[in-house]
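As you look at this complex, bear in mind that one protein chain is not there, while each of the others sits in place.
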Amino acid sequence: MTTAAPERAVRAADPRARLSRAIENAPLAVPLVLIAVVLTVATDRFLSVDNLTNVVVAAGIVAIPGLAMTLCIAMGEFDLSVGSTVSLTGAVTCTWIVGGHPAGLAMVVGLLVGAAVGLLNGLVVTKLGVTPFIATLATLVIVRGVSLAYTGGRDAIVSSSTLKFLAAGRVFGVPMPVVLTAVTALAAWWVVNRTRFGRWVCAIGSNREAARMSGLPVDRVRTTVYVIVGVAGGIWGLLISSQLQKGSGQLGLGFELDAITIVVIGGTSLLGGRASVVGTLLGAVLIETIRNGLNLLNTPPAYQRISIGLLLVVALTIQALRRNAPAEALDDV
Amino acid sequence: DSTTAEGGKPSGKASGDVTVGFSVYDMQYEFFQKMEKGTREAVEAKGWKFKLHDEKSDENEMVTGAQALLDQGVDVLIISPFKPDALGPIVAKAKQKKIPVIIDDIGGGGTPYDAIVISDNADGGKQAADYMVQQVAANGAKSKKVVSITCEPSAVYAARRNQAFDQQIKDKGFQVVTELSGNSKAEEAYKIMKDALAKDPDVVGVFACNDPMGVAAANAIKDAGKDPVKGIVTVGFNADPEAVTAIGKGGLSATIAQDPAGMGAKTVELAAQAVNGGKLTYDDETNREVFQKVTLVTKDNVAQFAG
Amino acid sequence: MTSDTALPPAPGAQAPAPTTETQRRWARQHSIGTLWETWGITAVLVVLLAASPLLSSDFLTVANLQSVLRESAYLGIVAAAMTLAVMNGTFDLSVGGQLALVSVTTLMGYAAGGTGLAALVAVLTGMVCGAVNGALVTAMRVPPFVATLGMLFVFRGVAYVLTQDGPKTLPYSEIGSPFVKIGGLNIAGIPLPFLIMLACYGAVWVLLRRTATGRRIVAFGSSPEAARFCGISVHRIRMLIFVVIGVSVGIAALTYISRVWTADGSAQDGFELRVIAAVVLGGTSLKGGKGTLIGTFSAVLLVGVLNDLLVSRGVDASYQRVVLGCVLITALAIDGLRTRFAAAGSFARMLPRRRREAPAP
C-alpha cells in the first residue's frame, strides 16, 4: 500500500496543505463565532469599534508570548517562567527610565533581561539536563524573587510617551499591539512552516533521540527557543508596563498559564511535534472574547471563573469530538 | 470574655527581655512595609526585642508561622492576619500559653483577641463617594454612571470599601453600571476599565479598592482618550506613592490615606499595656476595637503625603 | 520499577560472557544511576537535615519539627496520588480548585453535622471532583491538560459561589471539637496529619507496586500504544487515577482545613504547581512510565524543611524565592548530569575503577 499512503497523507508541505491544516483549527472558530453571536445579542455594545479594538488589542498582547510558547510546546517542552519575566523586564525598564536613561535604551535593556532569562532557562535545560518543567518553574520563582528584590517592593512609576506608544500608539490608525502581533505572527508562521529552524523544533518535539541521532544541533535549537520565549516575555512585560506606566514585582502573576492555555486550546499538542500558529491566534482571540463578554455582562467574579473554565472545556470537547480521537489517543494532552 | 486582658507575664517584667512577635500580612506590599516599620520602631523605642514573620498572603503560612512565633516564646503577638477567620487556632494557642494577641487591621475573625486596631474602611469608601459626587458636579458632567472595581472576593475587609462606596453613591442618585473584581491586580483593572468604557462611554466616575487598580484604571481612561480627573473622576485607596505621584501630576483625582505606621505604633502601645498587666484602652469596649482614622487625599493636601 | 532489587537470572537466560552473575549484581546495585533514581532526592534531604543545625539553631526543636511535618502533610498526600497520574503520563491541574472546594464543603458539612459528616463530605466531594475530571477525559475525550485546567477554574468558581457572603469558617467556639484534633493532635509526639500522610503513601505504594491496576498504570505511562495491545484500557485506569486524586484531595483537605479553619475560592492558589513540582522533583518523569513514591515523599519534606529553615532564618521573602528555586535546579541538575553521561563508555569512565584502562594503542 505504498500506493495507499498518499490518500491519507496529510500533505504537510505545500501551501494548499497548510491552508487545510489551518482549517483544521475550525473547531476553535466554531465556539468563537457562537460566543460572538451570543454576545452581540446579549449586549448592545459588543460589536462597537471601541470594544472590538479592546478585544483585539488584548488578544494581540497575549498572542505574542503565545506564539513563542507555541514553538516551545511544539518542541515538547514548557516555559513556566514567562510571568516572572514580564515582571522583571518591566521593573528593569521602568527603573532605568526613572534613572533618567532614554526610554528607547531602557526598553532594549529590558528585552536583553528577558533574553538573559531565556538563556538561563536554555542552559539549565540543555547543559544541566534539568527537566524543563522544573527548570522553568525554578526560574519562575527565582526571577520573581529577583524582581521583588530589585524593586524593593516599591513600584517604579514612569510617565514616558515613548513607552506609552508601544501599547497605546497607533500607526495608520492601527493600534501598535495589533501591528506588533501581526508582524510576530507572520514571522512565526514563516519560521514554523518554512525554515529549517522551525522544522528542527518540530523534529525535536517529535522524537528528540532521533533528532540527536540525525545530527541536528538539538541543544542549540532548544536554547534558542528558550531565548525567543524570554524575549517574547520581555515584549509582553514592556506592553504591560506601557499600559500601566510602571514596573513592579507584582505584575505578571500567573501569566505563564495564560500563555500556555491559548497555545493548547489553539490545538498545539503538549506532546510536541506540531505547531499551529493560526490556532494560537484563534485561542488568544477566543479567551479574550470570553473575558470581554463576561465583563460587558457585568458577571460577578465567582461566575467569571466558572464560565471561563466551562467554556474552555466545551471548546476543547468540540475540538476533541470533531477530531474524533480514538479512545486510546487520549494522551495527546 | 476579657475586655481587660491581663497579660499572663508577671507585671513589672524587666522591660529588656520582652520579645514582640509580629506576623505581617505580606511584605511585598508597601502598605505593610510601612506597618512593619512603624511597629518595629515603636518596639525598639521600648528597648524590646522584635521578631517578624511574613505570611506572604497565605493562610497556611499565617497559621503555621504565627504558631511558630508562639512556640519560640514571644511575650506578645501582634498580627495583621491575611485571613482573619484563620485566627482561631492562633489565638487558641496564645490563650493556652497566656500570650496576649493584638490584631493590626484586617479583622478579628470573632476570636477572643485582646485588642484590634482597625482603620475605617467603610468611612473611606463613603468619603470617596462624597468627593466623587462633588467633583462630577464640578466637571459639569450630566450622566450619573459610575464604575466600582473591587479587590479579590476573598479580601472581606477591603470589600467594605466598595460596599460603603456603592451605598453612598446610590443614595446620591448615581448608578453603579459596572462592578467587577480586579483581584487587586493592576493588569486586570486596566482591562476592566477599558471594557467598562466600551460598554458605557458616558461613565463619569470610578472607584477602585486599591491604588494599583485605581492608577491602572486612570491609565486605561487616558488610553481611551479621556481625562482621569476632568473627564472621569478616578479615586483609589491606600495613598500608595504611585497614587500620590499621580494626584500630584493630575493623573488621578483622589485616594484614601490610611496610616499603617501609626497603626503599628498603636498596636505596640496596646501590647505594652497588656504585657504590664494593665487595663487596655479601647475606642469600642465591647468589641475591644481601637480606630484609626482614614483621610481623603486630593491635590489640595497631597503635599503632606508625598515622599 | 527501579525500586525492585535484582534477582539471579532464570535458568537458561545466559549472560554476555565476561561478567559473572556476582559482578553483574555488583554493577547493578552500584550503578549510580539506579541508586540515584530511587534515593537521590532522599539523600539530598538527609544532607539538608544534617546541615540544619548550622543553618538555624531552633530548627531541631520538637515543636518545630512537628510543625514542619504537620504542614507538609496536605501537600504530601495529594502528591502521592499525583505521582500515579504523572507515572501514567498525565497530570491533574485542578487539585488547587478541588482543595478550595472541598475545604469549603467540609466546613459546611461540619456546620451541618459535626466532625463525622465533615469527614464524609470531604471525601465525597473529592471523589465527585475526580469523577468529573475522569468523565471529561475518558467519556468526553478532552485532553487531560485542558480538562483539568478548565475544572481548576470551575472548582474555584463554585467555591467562590458558595462563599459569596463571606468565607466559610470554623467558629472559635469549636476550639474543643474533635475536628480540630485532626490537624492539631500529636500521637506519641507525631502529628496526626503526618501519620495520615504515611498511611496514604502506604496505600498508594500497594496500589502501584502490588496490584494489577498499578502495573497497568505504569505500563500505559511507559508506552500507550504498546499498552493498548496488552489489553489495557486507558479509560478504566484514567478514571481510577482521577478519582484517587480526588479522594486524596478530600483527605488532604481534612488535615488542612482543621488547621486553618477558614476557606473560600482563593484557598491555596497555585497548589497544583507545588504538587506537580514535588512529584517531578522526586524523580518521576513527566513523560510517564518512570518514578518512585519515596522520591515524592522526600521531595515534599525537602521543600517543607527548606521553607522552614528560610523562614526561621528570617530570610526576606524575595530571597527565599531565589534560594528555593536554586535548590530545585541543583537537586535535578545532579540527576540531569548523571543521565547526560549515562551513555555507554562516558558513564563507565566516570567510575574510578575504569580510569586505569588506557585506550589501546
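Every chain is named by a letter (A, B and C) in the order it is written, and numbering of its residues begins at 1.
Here is the rule we go by: a residue touches a chain if its C-beta (ideal position, glycine included) is under 8 Å from a C-beta of that chain, and two chains touch if they have at least 3 such contacts.
FYI, contacts and distances are computed from a predicted model.
Going by its UniProt record, the hidden chain of the complex is named "Sugar ABC transporter ATP-binding protein" among "NADH-quinone oxidoreductase subunit K", "Sarcosine oxidase subunit beta", "Sugar ABC transporter ATP-binding protein" or "phosphoenolpyruvate--glycerone phosphotransferase".
Across the complete structure, the visible chains that the omitted chain touches are A, C. Here the missing chain is touched by one residue of A:V86, A:C202 or A:L296, and it is A:C202.
Within the full complex, the residue among C:A219, C:V305 or C:V322 touching the omitted chain is C:A219. Counting the whole complex, the residues of chain C in touch with the unshown chain are 1, 4-19, 23-25, 27-28, 31, 33-34, 206, 210-212, 215-216, 218-219, 221-223, 225-233, 289-290, 343-349, 354, 357-361.
On the side of chain A, touch with the chain left out of the figure occurs at residues 1-6, 8-14, 17, 190, 194-197, 199-200, 202-203, 205-207, 209-217, 272-274.
Basically, only the chains that are shown with their structure count from here on.
Centre-to-centre spacing of chain A and chain C amounts to 29 Å, using the average Cα coordinate of each chain. Averaging C-alpha coordinates per chain places the centre of chain B 37 Å away from that of chain C.
Annotation for chain A: residues touching 2 or more other chains are 148, 153, 249, 300-302, 304.
Each of residues 27-28, 152-153 in chain B touches at least two other chains. Here chain C touches chain B in the complex through residues 58, 61, 63-64, 67, 70-71, 160, 163-164, 166-167, 169-172, 174-175, 180, 183-184, 256, 259-262, 264-268, 311-312, 314, 316-318, going by the rule given at the top.
Chain B makes touch with chain A in their complex at residues 27-30, 33, 150, 152-153, 177-181, 183, 185-187, 190-192, 194-201, 212, 215-216, 219-220, 222-224, 240-242, 245-246, 249, 251.
Of all residues in chain A, only 80, 124, 128-131, 133-135, 137-142, 144-146, 148-149, 153, 249, 254, 257, 261, 264-265, 269-270, 300-310, 312-313, 316-317, 320-321, 325, 327-333 touch chain C in the complex they form.
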